[in-house]
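Apart from one protein chain that is not included, each protein chain of the complex appears where it belongs.
And then subunit A:
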Amino acid sequence: MTAKRARNLAFSAIVLIAAAIWIFPLYWALTTSLRSENRIISDAGVLIDELNFSAYIDVLSTSKLPLWYLNSVGTSVIITVIVLLTGMMCAYALSQLRFPGRQTLYLLVVASFMVPVPALYVAQFVLMNDLDMVNTWWGIILPQLIVPVVVIVYKQFFDAIPREMREAVLLDGGGEFVLLFKLYLPLNWGITAALAIITFISAWNNFFWPFLVVTSEDMMTIPVGITQVTDAFGVAYARMMALALLAAAPVIIGYLIFQRRVTEAVMISAGVKG
């Protein structure tokens, strides 16, 4: 048995080393960000041996990072709320009610999966320009409200709820909205949290669309904003890495706190049960 234990231990060690190598770029960014610019160029020890926060202070005081945080949080939260509300309502109608065009609508939603959204960006930009929404939060938000997977997943979960439960509420005189928000939604808080997480992460991390629709620095989201600063820095590795880590901090911390939920959410978005 000891031979087997030793083998298991060795195996664990190898996998752990592989994982450490995998995450090394992130660690190296942290190490770099905590050094003075001069030391980075003169010698490159791998260990964290200096706790110099001047790069962080510099980045926070000279860039518009706080403003970009605000834009990212604001747009991502609004996108998440609207996507979930509209998606859940539509899914409820598709799942529980009979109305003309129901099949067509469902097929349209399923078919929209096939469309590569970036291929629509030219037309969406023209539309945003016509609506005078370039360089505004709504310009960032509106085209990102199309998340068909939310409708599909909600519909599947609503389909699974036994009909007797709704009959009971209907007999009590409750309408469809009461049913949705007092019965179907509370029964699906888990899935709601999961869908909220994936919608929020993809809105937060979206680069291409905000990059197109925003040109004024004050309106940029984090992924777009930080690329502007790098152009302005020139060669300044510590500041660049401090900036990257400050930009990544909310998602990293959020992921570490809600780890289980995030992994569950990612699997649901791909249609796989964990």
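Note that a contact is a pair of C-beta atoms (placed from the backbone, for glycine too) under 8 Å apart; a residue touches a chain by one contact, two chains touch by 3 or more; residues count from 1.
Rule of thumb we're sticking to: contacts and distances are computed from a predicted model.
Chemist: If you had to name the missing chain as UniProt does, which of "Aliphatic sulfonates import ATP-binding protein SsuB", "Pyruvate dehydrogenase E1 component subunit beta", "3-oxoacid CoA-transferase subunit B" or "Carbohydrate ABC transporter membrane protein 1, CUT1 family" would it be?
Modeler: "Carbohydrate ABC transporter membrane protein 1, CUT1 family"
Chemist: Given the contact definition stated above, which residue among A:T136, A:Q156 or A:T263 touches the chain not shown here?
Modeler: For the chain that is not drawn, the touching residue is A:T263.
Chemist: Among A:A6, A:I48, A:L70 or A:V122, which residue is in touch with the absent chain?
Modeler: Looking across A:A6, A:I48, A:L70 or A:V122, the contact with the absent chain belongs to A:V122.
Chemist: Taking the full complex into account, what residues of subunit A touch the chain not shown?
Modeler: 11-12, 15-16, 18-20, 22-23, 25-26, 28-29, 32, 40-41, 44, 46, 82, 85-87, 89-90, 92-94, 97-99, 102, 105, 108-109, 112-116, 118-127, 129, 142-143, 145-146, 151, 175-177, 180, 201, 204-205, 207-208, 212, 222-224, 226-227, 230, 237, 240-241, 243-245, 247-248, 251-252, 254-256, 259, 262-263, 266-267, 270-274
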